[in-house]
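The other protein chains are all here in position, but one chain of the complex has been omitted.
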Amino acid sequence: MDFAFYWIDLAGVAIFAVSGTLLAFRKKMDGFGVIVLASVTAIGGGTIRDLILGLPVFWTHDQTYFYSILMAACITIIWLRYRSYIPMTTLLVADAVGIAFFAAMGAQKTLMAGFPPFIAVIMGTISACFGGMLRDVLARDVPLVLKGELYATTCIVGAACYTLLVAIDPLLALAVGMTATLTLRLLAIRFRWSLPVFSDSQDNV
Amino acid sequence: MDFAFYWIDLAGVAIFAVSGTLLAFRKKMDGFGVIVLASVTAIGGGTIRDLILGLPVFWTHDQTYFYSILMAACITIIWLRYRSYIPMTTLLVADAVGIAFFAAMGAQKTLMAGFPPFIAVIMGTISACFGGMLRDVLARDVPLVLKGELYATTCIVGAACYTLLVAIDPLLALAVGMTATLTLRLLAIRFRWSLPVFSDSQDNV
Partner (left out) sequence: MDFAFYWIDLAGVAIFAVSGTLLAFRKKMDGFGVIVLASVTAIGGGTIRDLILGLPVFWTHDQTYFYSILMAACITIIWLRYRSYIPMTTLLVADAVGIAFFAAMGAQKTLMAGFPPFIAVIMGTISACFGGMLRDVLARDVPLVLKGELYATTCIVGAACYTLLVAIDPLLALAVGMTATLTLRLLAIRFRWSLPVFSDSQDNV
């Protein structure tokens, strides 16, 4: 059980590391800037989650997460050497898979630490969104999370699905939560969905 | 006593949420970007204060803060629907009221946790300034706190007033501290006061 969660967590870290490396490539960063951006993206959200919950930060006693980041960054770099062009869509999809992982995992860790379900949904969203937010702030992009297309909303839906279903079966809850976030986010990117709160003032941007 | 502080804290959170929502409107963000920016502004400073002091983060066991943010953001959005224009001054004033609340409350919480008065003044300033700083960094504005007009100075004065007077009467200290910050900041905005440290080099900006 915990074993499955551990591997899913590692996979989420690796995918966010890929997303950080891809942005570093688009921004023409070199050398270690890539590793820094990959690491911040991959473990930033989880670090903030653990700090706020008062838990030991997950990577301080386990080096495996860094090997995972290094491997993901190196494979991405080598792959980019043989393909000179990387489309924006690839970055968005890598990011979507990453947030799907982390929204459910963040909710799971919060519930296991004994916090109420409402906080679990919020912490799942923070785990999922803040790594990418740090990545975008450091690379001087407008954070994806603020640009609409249901970004934060999909994380909230995924974390809420997990929190609702976890009493029945944790692995089922994880599968449904991740699928919900990923499907919604990919559909939102594909069809350019957005919440219409300020839509009429957006016409004259 | 604690009851009064609790409501003042909630009011401060709501006012900062309004200030985050107003900036999101000016930046033409849509949907959940608004909620994210409102939340970061409203609870960012207090979260950093609690993390640094090693206290449990104030909103992890109390959902009321989030209801307060959601209500403030919704009311602001509905109000903006009926007024297409929002002057910069409104944003500055909402921000000024927010920092007045948080500078005094931050000093109060630090003293109650047993830290020395000097640290209480600094933590009051951090509580007040960092929420708005995160807001401005995420929205890619130059942080207000770095643009002068006595921003951080007013927080330091308010937190210092509270720290000096708290031995006499906590509610009096709170009232004086908040009034000091608010008055100074509004006067500074009105008359464009600034500390003249680098003023001669500002002529040729």
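When the chains are written out, they are named A and B in that same order, and each has its own residue count from 1.
Heads up, the rule we're going with is that a residue touches a chain if its C-beta (ideal position, glycine included) is under 8 Å from a C-beta of that chain, and two chains touch if they have at least 3 such contacts.
Quick caveat: nothing in here was measured; it's all calculated off a predicted structure.
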Practice item. For the chain that's not shown, point to the residue among B:16, B:102 or B:151 touching it. Key: B:151
Point to revise | Residue in contact with the excluded chain [from B:53, B:75, B:93 or B:175] | key: B:53
Check your understanding: Per the definition of touch given earlier, which of A:42, A:72, A:123 or A:139 contacts the omitted chain?
Key -> A:139
Review point. Contacts of subunit B with the missing chain: which residues?
Key: 51-54, 115-116, 118-119, 122, 129, 133, 137, 140, 142-143, 145-148, 150-153, 156, 194-199, 201-202, 205
Point to revise | Touching residues (missing chain, whole complex) on subunit A | key: 24-25, 27-37, 47, 51, 56-57, 60-61, 63, 66, 77, 80, 84, 137-140
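Basically, only the chains that are shown with their structure count from here on.
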Check your understanding: Hey, how far is the Cα centre of subunit A from the one of subunit B, in Å?
Key -> 29
